[in-house]
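Here is chain A:
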Amino acid sequence: MAKYMRLIVVLVVISIFSGAVLAQTYKITYPNIKQNALKKQEEAIMKVIPGAAKYKDISKDNLKVFKGLDENGNFKGIAFIAEGGGFGGSIKLMVGLNPEEEVLTGMTVLSHLETPGLGARIEEDWFKEQFKGKSIHDKFVAKQDIDAITGATISSNAVGSIIKNTIEKVYQVYGGEF
Partner candidate 1 sequence: MKTVTFKGGVHPPHVKHATEHKKIERAQLPPKVYIPLQQHIGAPCKPVVGVGDEVKTGQKIGEAESFVSAPVHASVSGKVVSIETLPHPVGANVLTVVIESDGKDELSEDIKPGGDLESLTPEDIKKIIREAGIVGMGGAAFPTQVKLSPPPDKKIDTIIINGAECEPYLTADHRVMLEHSEDILFGLKAIMKAVGVEKGYVGIENNKPDAIKKMQELVKDENNIEVVALHTKYPQGGEKQLIYAITGREVPSGGLPMEVGVIVQNVGTTAMIAKAIKTGMPLIERVLTVTGSAIAEPKNLLVRIGTPFREVIQQCGGFKQTPGKVIMGGPMMGLAQASIDVPVVKGTSGILVLSKDEAKQYQERPCIKCARCVDACPVYLLPTRLSHFAQHGMWDEAEDYNALDCIECGSCSFVCPSKIPLVQRIRLAKSQILDRRKKK
Partner candidate 2 sequence: MTLLKDLTRGLWRENPIFRLLIGMCPTLAVTNAAINGLAMGLATSFVLICSSIIISLIKNFIPSKVRIPCFIIVIATFVTIADLVLAAFFPDIHAVLGLFVPLIVVNCVILGRAEAFASKNPVHRSIFDALGMSIGFTWALLLISIVREILGMGSVFGINILGKAFTPFLIMVLPPGAFLAMGVLLGIMNTIQDKLATR
């Protein structure tokens, strides 16, 4: 019996020890990790809402939506995270929108799994820039409404339809009131 006790005790001790060490490490690194994530998000929001300096999280119903405000707290537009399937996997975008003019104010790619050198070129500026100023009523079809990346029509289309779908959802949930 003692044999088995020892077995259990050793395992427990090591587990506890490990738990303790990790908790401590986490404590030390947590602020940084959290900050990194927030910083990334903030940067993206600032990028897609021109003139914004601060933002407010107004997410609801599984939609991540942010309100962009300038220094003085004036409303500059909204940003939302749009996600959907691309060629190689899920594509995650941050999209800026001006609800008054009903046009996009910018778009940036948060993460994707497209092919390097091909679908991955959705990260290139020329591609992202073309969404700026597009009406939300646009169809976003590659080669017609937007310029496609050579050899990556699917990714190009995917970005378009992800944006299109998410705009619809956002309007459904918020009804145009932000």
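Regarding selection, all candidates are chains of the complex that A comes from, given by their letters.
By definition in this document, a residue touches a chain if its C-beta (ideal position, glycine included) is under 8 Å from a C-beta of that chain, and two chains touch if they have at least 3 such contacts; residues count from 1.
None of these values were measured; they are calculated from a predicted model.
S.K.: Would you mind flagging which of 1 or 2 touches chain A in the complex?
M.R.: None of the others touch chain A; the one that does is 2.
S.K.: Flag every residue of chain A that touches candidate 2 in the complex, lowest number first.
M.R.: 3, 6-7, 10-11, 14-15, 18, 21-22, 25-26, 29-30, 32-33, 36, 40, 111, 115-118
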